[in-house]
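The complex appears here without one of its protein chains, the remainder shown in place.
A and B are the chain letters, set down in written order, and residue numbers restart from 1 in every chain.
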Amino acid sequence: MQRIGVFVCWCGSNIAGTVDVKAVSEALSHEPGVVYSINYQYMCSEAGQNLVKDAIRDYNLTGVVICSCSPRMHENTFRKAAASAGLNPYMVEIANIREQCSWIHKDMPTATEKAIILGRAAIAKVHLNAPLMAGESPVIKRALVIGGGIAGIQTALDIADAGFEVDIVEKEPTIGGKMTQLDKTFPTLDCAACILTPKMVDCAQHEKINIFSFSEVEKVKGFVGNFHVTIKKKARFVDETKCTGCGECTAKCPVKGVPNEFNLGMDNRRAIYIPFAQAVPKVATIDPNYCNMLKNGKCGLCAKVCGAGAIDYKQQDQFVEREYGAIVVATGFNPIKLDQFDEFGYSQSKDVITSLEFERLTNAAGPTSGTLLRPSDGKHPHTIVFVQCVGSRDTSGCGKTYCSRICCMYTAKHAMLTREKYPDTDVYVFYIDVRSPGKNYDEFYRRAVEQYGVHYIKGMVGKVAPRADGKLMVQASDLIAGEQLHIEADLVVLATAIEPDKTARPLATMLTASMDTNDFFTEAHAKLRPVESPTAGIFLSGACQGPKDIPDTVSQAGAAAAKVIGLLAKDKLTTNPCVAESNELMCNGCSSCEKVCPYGAITYLDKEFRMPDRTTMVRRVASVNPAVCQGCGACTVACPSGAMDLKGFSNSQIMAEVDAICQMK
Amino acid sequence: MQGMMIARAGELLENGTVTRVLGWQTGEFVYDITPAVFESAEELEKGFVYNSFCGNNLSKYLIQASRKEGKILVFLKPCDTYSFNQLIKEHRIVRENVYIIGIPCDGKTDGEFLKAKGVKGILGIREEGDNFVVDTLYGEKTIAREDALPERCRNCKSKKHMVYDELMGEEGEVLDSHRFDMVEKLEAMTPDERFAFWRSQLSRCIRCNACRNVCPACSCEKCVFDNPQSGIAQKAAADSFEENMFHIIRAFHVAGRCTDCGECSRVCPQNIPLHLLNRKFIKDIDTFYGEYQAGEDTESRAPLTNYTQEDVEPSIVYTRGGNN
Partner (left out) sequence: MPNEVKAFKPKIVAFCCNWCSYAGADLAGTNRLNYPADVKIIRVPCSCRVNPMFILRAFQRGADGVILCGCHPGDCHYTTGNYYARRRMTLLFSMLDYLGIEKERTRVEWVSAAEGAKFAATMNDFVETVTRLGENKRLEDLRCKE
C-alpha cells in the first residue's frame, strides 16, 4: 500500500475563491492510502514546496498528489521538489483544480465536489504509479550526411565548423549534386559553379569532413546518439589515395562513345572519366559497362598511362562500418521521367528538352560551351517556347499533385538570359500561375516580362508536334485572350516536375523515417520542427523533404546542422522514462505495434520460452528501445494482447482514474 | 476425397517431405469432428477423416505445430487459407515448416444444425450432387445442400485458395456473396430494436470462451480477459454489461484481422450469431477505408494499423443517415 500525501493549493483566491480547499483536503484525507493531507496558500512557493518536502520525509510518503493548477504549469516544479526530498519524481501526480475546475465553475459546492473527484482520480492513479528512472544513452560525436549536394555540403560544413566530425556519403563519383549542372542562379544570377565549387573544396579540405564518394548507405542499425551504419564504397577501379586527377587516363581512353551523365547525355565521355573539371574528389572512375579491360580484358591503356599507378582493375566493393550520433538525409531530387507526357513530343524531337538540359546548353562548361544551339542541327533557335508545370500540380495521375516550387523562377531566369544574350529570339512562357513569393523573386519575374520582353501567356500547351522541316508546332490556349495559339518554335523547354531521388524510399525504410505519399521525408512537425524527422536523431536537409530552391535549401541545411550540433554537443541523452514497454510473456510478435510506431522504436527478437510441457519454443517478441520511444502510446492500443503498456500512463492507471471519476457519490 | 488425401499424406510421410499430418478425426459421433495430428500411414488409415462435417479451420493449430521440429502437412479449405495468410502476416506461423495441400470445399454442414432440422441418429454422411445423404439409425435421409448448410457456407465469400503448396482440385474463384445482408438488416432497424436484438443474443452468452479459443485471429499468447493486469479480466459473464464488453472488445481486437471464417458462430453452444459483430467491422472498414479482405495477402497493412489523411471523421456515425 502506498503512503500518499495530498497537498491542496489555494492559489491565493484563484482556487480558494471557488473551491472549499479545506473541505477538499479533509475529504481526500479519508481516501485509502492517504496518510497526510493539507492545504496551503501557494503550494508552488518555496514555503509550499518545503511543506511537500518535509511531509515526504516526516511521513515516509511513497506518493504525492498536488491539487493545484495545470500539470503543464508546475508538474516539473513538484517533481523536482519530490526528488530533492528523496522521492522518485514520477510518484507525483497533479489534480488540475484551477484551469479545469475553480476557473470555470462559479458555484462553490459544485466546484468543491468536482475538485474532490479530481483529487480522488489522482490518488487512484498514484496508487499504481511506479518509480521511473530517466535513462541515459551516450552520444557518438560524429554525424553522417547522406547526399553531397548543396544541402549536404552546407550541413556538413556547418557541423564541421562547430567542431564535430562529419562523413558525407555521396552515390556519384563527385559531390556537388544538381547544383553543379546549373548555369546561373536566380534571383541574383551569379554562376552556380562560382558559388558552389569553393564550398566543395572546403568540404574536401576540412579536417573534420570525410567524403565517401561513389558510396551508398547499405545498412543502418541503432538509434539516436548511437547509429551503426554500413557504407558501401562501390568499386571505381581507381585507387582514390593514389589518383591525382591529372586526366591523362581520361584523355587516352579509347572508348569514346559513352553518354555523359553530367551533360544529360547531350555529349559523350570516355569509359574512364572525371565527371567535370571541378569534381571533388578529383578522382577518375572507370565505368565497368563500357571499359574494354573490365569487359573482356583487352586494353589496359589507362593503367599504362597512369603515372601514379592508381588504376586497379581488381578493385571490389568495400564495406565500411562507422558509428554516428546523428544522421542527416540530404538525398535531393530528380526531374521526373517524361514518358507519361507524350503530347509534348519529348521522345520524338531532340529539340524538346527539359529545363535541366537547357541549363547545360547555356552553361560554358556544357556540350555547346555555352552557346545556345539546337540539339538537332546545332543551329541557333529563333523562337523558344517554355512550358511550365509539366507534371507539376497535375491531378490527372500522370504527374505530381504538388507544385515543384522552383520552375517559375528558373523559367523566368532562362527566358531572361536568352533574351539578354540573343535579343533576336522570341521567347514564350506558358504558365498556369506564376508563383514568385521569395525575396526579390517577383521583381525578378517582372524584369523578365517588362525589361526583357518575354511573352508570358496564361494557358497550357496542348501539343508539340515536330514537323518535317525541323520546326516544332506548338498548339496552346491563351486563357486570358480566350484563343487558340499555334506557334512555330525552334526549341521547346519543359519545366519538368521534380521528385525525390529514387534512393530515398529504401533509405527511409533503413532509417525507419516516415515519408509522405510522394516519397518526400516527413518532418516531425510541419511548422515547429521542420528539419527533424519524427525518428529521433534523423534530420532533413534540402529537397528530400519537399521541393526547394537553393536559398531555402541552404537555410534548411543550416537549420538541420544547428539541430545536429545541439544533439552532438550533449555527452549523454536523458530519455523520457514514460515509454512503452512490452511484456514478452504476453507478446504475440504480430507486428501490429511496430506498424503504428512513428519512431521505429520497436524491433523484434526471437526468444526462447519454456513451455508447460518442459520443452522450449522460440517465439518472436517485441522489444521497445527506450531511447527512441517518445511515449505516444499508439502501440498499446494496436496490441491485441495488452502486452504493450505505457509507463506513467498504464492501462491500469488510466482505468483507475476512470473508475474514480465514475464512482458513485 | 478422403482416400486420396490419406494416400497423398501417406506418400509425403513416406518420402520424408513431412513428419506429421494435421487433419481431422471423429469423436464419439461421426459428426463430432476434432482436429488431430497423425504421424504415420497406419494412424492416418485408422483415424483420418474428411467429410461434410469437417468445418474446422485448421490454420490456428499451426501456430504451435509449425514451431515444432519437422515439417507438418496440413489440409486447408479455401476459407482456411485466408486465416493461414493472416497468421503468416502476423508472424505466427513458420511457413517453412508447413506443407499445404489445398482441398476443395462445397460447404460443410454441422451435426447440431442437422439435428435441429430433425435429422436424428446420424451415422454417416455423403454428398450426392446438390444433396447431402445422411445415413441415420432410421434409414437414409436426403437433404438439399442449400438447407443443410449453415449461414457462413451459404454466403461463402470465396472458393479460391489463397496459398498452397499443392492442390487437389481447382484453385477456385472469389465469389459474390450476400454475407452483409443480415448486417444491413440490423442497420436498418431502430436503435431500440437493435438493442433488443443484441440483448436477446448476448445475454445468452455463458462465457465458455469457445468463440475465442477457436478463432484464428484470437490467438494471443494470453488473452486480455485472462490477464488480471489488463483491468478488464473476467472469467464469467456476471452481468449484462460484461457480455457486451467481452464481445465488443473481442470483435475490436480482431477488426481488420478477422477473415470472416465464421468459426466463432459455428462453435457457439448458445448459437449466438457472433460473426455478425465481425462482419459489421468488415463492412465498415470496406465502406470507410476501401475494400479490404484480411488474409488475401501477407504483406499489406491492416486497416487499423494504417490511415490516410483524408479518412472519415468519427462523426460519420451520427451523420450517415439510417435509423435513429
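Heads up, the rule we're going with is that a residue touches a chain if its C-beta (ideal position, glycine included) is under 8 Å from a C-beta of that chain, and two chains touch if they have at least 3 such contacts.
Remember, predicted model here, so these are calculated numbers, not experimental data.
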Given A:22, A:57, A:106 or A:379, the correct residue touching the omitted chain is A:106
Per the whole complex, from A:464, A:524, A:573 or A:590 the residue touching the absent chain is A:524
Using the touch definition from the top, which of A:57, A:72 or A:570 touches the missing chain? A:72
Touching the missing chain, which residues of chain A? 70-72, 96, 98-101, 103-107, 110-111, 113-114, 117-118, 121, 514, 522, 524-526, 534, 578, 596, 598, 630-634, 636-638, 646, 649, 651, 654-655, 657-659, 661-664
Just the residue numbers, please: which parts of chain B touch the chain that's not shown? 183, 186-187, 191-198, 224, 230-232, 238-242, 244-245, 248-249, 251-252, 255, 277, 280-281, 284-285, 288-289, 303-309, 311-318
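Note that in this section only the chains that are shown with their structure count from here on.
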How about chain B: which of its residues touch chain A in the complex? 64, 67, 89-92, 219-224, 227, 229-232, 253-254, 257, 301-302, 304-306
Tell me, which parts of chain A touch chain B in their complex? 585-592, 595-596, 604, 617-620, 638, 640-643, 651-652, 655
